[in-house]
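A single protein chain has been removed from this complex, and every other one stays in its place.
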Amino acid sequence: MTLLILVVQAIAMVALTPVLIGAMRQVRSRLEGRVGAGVLQPWRDVRKLLRKETLRAEGTGGILAAAPLVLMASSVLLCVLVPLVSTRTLPLVPDDLFVVVSVLLIGTVALALLGLGAGTAFGGMGSSRHMTIAALVEPTVLVAVYALSIPVGTSALSSIVQARVKDPAGLISPVSLLAIVALVLVVLAETGRLPVDNPSTHLELTMIHEAMTLESSGRDLGWLELGSWLRLTALLGLVVNLAVPWGVAIHLNAGSVLLGLVAIVLKVVAAGLLVAAGEVFTAKLRLFRVPELLAGSFVLAFLAVTASYLVA
Amino acid sequence: MPEALFSELLAATTGLLLLSATLQVWRRSLTASIRLLAVQGVALAGLVAAIGLHDHELELLPVALLVLVLKAATMPWVLSRVSRATGATREETPRMNPTSALMVVALLTTLAYVVSQPVVAVNPGPASRAVPIGVALALIGFLVLLTRRRALSQLIGFVVLDNGIAAVAFLTAGGVPLVVELGASLDVLLIVLILRVLTSRMQLAFGDTDLDDLTELRD
Amino acid sequence: MAALIWISLALPMLVAAAALWRPRAEWTRYSQTGTAVIELVCGVGLVLAVRSGGPVVTAGGLLRVDALSAYLLTVVGAVAVTATWGGLRPRSAGRPPNGRYSALICLFLAAMCLALLADNLGILWVAIEGTTIATAFLVGSRGGRRALEAAWKYVVLGSVGVAIAFLGLVLLYAATEAAGHPTLSWLALSDGSITLDPGLARTALALAVLGFATKAGLAPMHSWLPDAHSQAPAPVSGLMSGVLLSVAFYAILRMRTISDALLGPGLMRGLLLAGGLLSLAVAAALILRQRDYKRMLAYSSIEHMGLLALGAAAGGPLALAAVLLHILGHGLTKASMFVVAGRVLSVEGSSKIADVHSLLARRPRLGVPFLAGMVALLGLPPFGLFFTELGIIVGGWQRGLGWPMGVALVLLLVVFAGLAQHTASMTLGEELEAPAGPAPAKSVQGSNVPIALALAITAVLGFAAWPLAHLLADAVAVLGGAR
Partner (left out) sequence: MTAVETGLLAQLALATLAVVAALVAPPGRRSLAAGSATVLLGLAGAVTGFLAMTGGTGAIRVPVALPLLPSLSPLVLAPDRLGGLFMLVAGAVAAVAALFAIGYASGPVASRTGWSAFAVFLLGMQLVPAAGDVVSFLLAWELMAVGSAILVLAEHRKHREVRSAALWYTVMTHLSFLLLLAGFAVLAAASGHTDFASIGRAGIGGGTAGLAFVLLSLGFVTKAGLVPVHVWLPRAHPAAPSHVSAVMSAAMVKMGIYGVLLVVLRLLPGGPGWWGVLLLALGALSALYGILQASVASDLKRLLAYSTTENVGLIITAVAISMLLRRTQVTAVADVALVAALLLVVSHAAFKTVLFLGAGAVQHATGERDLDRLGGLSRTMPTTSAAFGVACLGAAALPVTSGFVAEWVLLQALIHGGGRENRLVAVAMPITVAIVALTAGLALLTFVKAYGIGFLARPRSEGAAHAHEVAWPMRAAMTIGAVAVVVLGLAPGPLAVTLGRVVGAHGIESAGLLGLNLPAVGALLDPIALALLALGLAVPLTVVAVRAARRRPRRVVELPWGGGGIRVSPRMQYTATSYAEPLVRVFDDALQPTRDLEVSHEAESRYLVNRVQFRQSLSDVVEDRVYRPAIALLARVGERARSVQNGSIHRYLGFSFAALTIVLLVVTW
């Protein structure tokens, strides 16, 4: 039963993701005064890419073929593990925070290796920047969720969400506010959104994510795009469920699960639109200013922990 | 022998010892200090004889004779041979000028008095009260070793040091057991002879017996 | 059994006389080695005798052999065999036999034996002064200004120092006479039967130890040692560093027993601690930037004597046993090291560390023993010095000398760093294109057997030395064991 819910959740997310991305792009272009390509454009892109012929440069290894699949698989696994629709988890595979983070990192590593695999200048550059940011993000993630987990006394995300549903008072406690802000920042960094990386740039010297996928084409590129979008969806979902956990199915009945599904879709889309709207008004940071941002978010998370000792 | 005479003799001999040593520090002439060495030997022998007669230890008389032969005759003779062989008759530039050296002698004598208190304390008597002089003699010998540049002067210093120790030995306990006395005297004689040989070799190797030449071995 | 004593004393003198009588005779080449072997045999024999029937006394009590002296006699024999055999140059080396040299070495051995066998402190002193006399010309025997300088310093500093010891003995005798029965017998003094005036005894014993410390190479009386050791011929350096220092240290150990019996441990502990730590410091400071590898070995001897002094200061069965075993291990190792160093000098023509390099690659027959010996000297297993240093440190700590031992460890680290650095620069490195002169033939070199033997014995010392254990225990008891 739980498995079924999780599969449904995964499928829903995979289906939702392109739409979400489309919506975000649409909002951006509208706010920037452009017409925009329409909400379904990402869908078409992926479909087209998956059909297109795939090229491979001489002297590049199998990593270019393998990495996209690994990224995709890890992202889907992420969607399964993270408590989005319900707080029910598989008995043997609890949505343990550290497991989730490590699954996320598998995708990160796959991307980074992909960037190096081609043996071009830009691939390495993107990979290097990507890994640097990932490395600096990690403390914030762990400490932030640590802060949220202290009241609950476990590192299982579902239990945290459940606890927060149970006592809404904790939602606006300084602990959770600080932690959530920190989390939002690291999610932006990890998924390559502004102000860390500009998802729509193709100016080589500024790009991070795009530089790594530069050598991929056809279905490889398709998997890559879908995979990285999925990461955004999953992480946004996690954050919104931690921030406003209402609607998450706690009991196992069709009604609540359906409600949870609808709720998460709405919440994720809303969050995405917020992010997109925000991106319009923010400029990309210089790469070497990014650590300052991350340091800031780390401090927030750390304050959250200490606050949880002092206040909560 | 009556106590009075004994203490007279003690005073005379020990005084002579100290006087000769002081003069050795004073004078720069090596030949002179060799003669003073002979005087010291005589004084030492006289000291031994006096103690022997006073304590009725007749076996000290041959010892006195030995001392006379060894310290009053043999060693001065050997040393004068050296000085003739090396042509070193004067200590031109001692490392410490005689004036300050004499001051140091005064200091050393007081030091000797201070440090030989335990000895005096053990058995008070005219003999042991003279012990500080022996110690002073030893220290003065050390001073000569420290302040003179010539190889020969160091020989002299060593002999003076040895005289001092011998004096202490006789003043405290009428000398160490005879076998030890013989061995010790033999050793000292041999050392002096060895040093003599080394000195003449030095003369050959360096054309001089200035000890400041001996600074090749260093870190 | 008393015969053994007389043999060990008389025979070297006879050999010496014979060698002086026929200085050019071919057999004189081997005379010193033969004498050494006989000393070793006598030592072992006396050890057995003492183990079975207690101390052996002769010459009306002037000569007395107990476990300690028998053990050290054996050590002298063993080290002497190593040094002289290693210094043996076969005929083909083209050197004429030198009877005077052999005779002096035999006399040197005899003097050391006398020092060990005498029960009378006066005779002990005479014998130790005798070693100076015997070795004076040996140190100078290489000829030339430097050898002469070394000899002069050696004789003057040595005899002056030992004269101080004589002053001490004189005062000690005076004290005994004041106490009623004049004696210089160690036995009488150490069994506590006589009670001396403490003030006088303090002065006497302190002066005696100070004097003997000169010959034992303890700072600040050590100054003669580096010069003499670096200038003397290799076997002589080996003998001096290997056993002469130890024999002088034996005298200090005897003094220590008397002092502990008469005055309690305070005095000697203070003196030996000061001497030991100072020696370690001097060695550490001067090894760091040492230029000359024979001087380096000499300073390492000072370091080891400092360790021995610390062990003696600690006292107690563990530390004392470690000290005695250390004497054996250090003697064998240092003797072989000096022999090897002498060979290096003879083939490289320079005693500068900077002039010698990559021995392992260029001259393995010299490099390997040099490295092995160094490892032994640094106190690394499997060599016995590892156990003895460990015993000294632990024993010292158990006797409440924690801080001195801690300081000693720091200094030991510095010494280690210095020695390791110099050894590395001498032995390691690549082969040069030109194989640096004609490789010397084995015949000229002399054999590596004695060195290998000595190092092997040092290596098994720590593990397989339990035959020695009881002997060591007895010797420690002689030294007043637990006191």
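Chains here go by letter, A, B and C, matching the order in which they are written, and residues are numbered from 1 within each.
FYI, contacts are C-beta pairs under 8 Å (C-beta built on N, C-alpha and C of every residue); 3 or more make two chains touch, one makes a residue touch a chain.
Keep in mind that what you see is a predicted model, and the values were worked out from it rather than measured.
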{"item": "Touched by the hidden chain, restricted to displayed chains", "value": "A, B, C"}
{"item": "Contact partner of the left-out chain, one of A:21, A:137, A:175 or A:248", "value": "A:137"}
{"item": "Among A:105, A:224 or A:276, the residue in touch with the chain that has been omitted", "value": "A:105"}
{"item": "Candidate in contact with the missing chain, chosen from C:238, C:395, C:450 or C:480", "value": "C:395"}
{"item": "Residues in chain A touching the chain absent from view", "value": "10, 50, 53-63, 65, 69-70, 72-74, 76-77, 80, 90-94, 96, 98-99, 102-103, 105-106, 108-109, 112-113, 115-125, 127-129, 131-132, 134-139, 141-143, 146, 149-150, 153-156, 204, 214-215, 217-219, 223, 287-288, 291, 298, 302, 305-306, 309"}
{"item": "Chain not shown, touching residues in chain B", "value": "95, 111, 114-115, 117-118, 142, 145-147, 154, 211-212, 214-219"}
{"item": "Residues in chain C touching the chain absent from view", "value": "152-153, 156-157, 160-161, 164, 199, 202-203, 206-207, 210, 214, 220-221, 223-224, 226-227, 267, 271, 282, 285-289, 316-318, 321-322, 325, 358, 360-361, 375, 378, 380-382, 386-388, 390-391, 393-398, 400, 402, 405-406, 409-410, 412-414, 416-418, 420-421, 424-425, 428-431, 461-466, 468-469, 472-473, 476"}
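Here, only the chains that are shown with their structure count from here on.
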{"item": "Category of the chain touch graph - line, ring, star, complete, other", "value": "other"}
{"item": "Maximum centroid distance from chain C, chain identifier (CA atoms)", "value": "A"}
{"item": "Identity of the most central chain, Cα criterion", "value": "C"}
{"item": "Whole-Å separation of chain centres (CA-atom averages), chain A against chain B", "value": "100"}
{"item": "Gap in Å, rounded to a whole number, between the CA centres of chain C and chain B", "value": "31"}
{"item": "Where chain C touches two or more other chains, by residue", "value": "none"}
{"item": "Residue ranges of chain C touching chain B (in the complex, touch as defined)", "value": "62, 120, 122-123, 125-126, 129-130, 132-133, 136-137, 140, 144-146, 148-153, 155-156, 159-160, 163, 166-167, 169-171, 173-175, 177-178, 182, 184, 197, 199-200, 202-203, 226-227, 230-231, 286, 289-291, 295"}
{"item": "Chain B residues within the chain C interface of the complex", "value": "115, 117-119, 121-123, 128, 138, 142, 145, 151, 154, 158, 161-162, 165, 168-169, 172-173, 176-177, 179-180, 183-184, 186-187, 190-191, 194-195, 198, 201-202, 205-206, 211, 214-217, 219"}
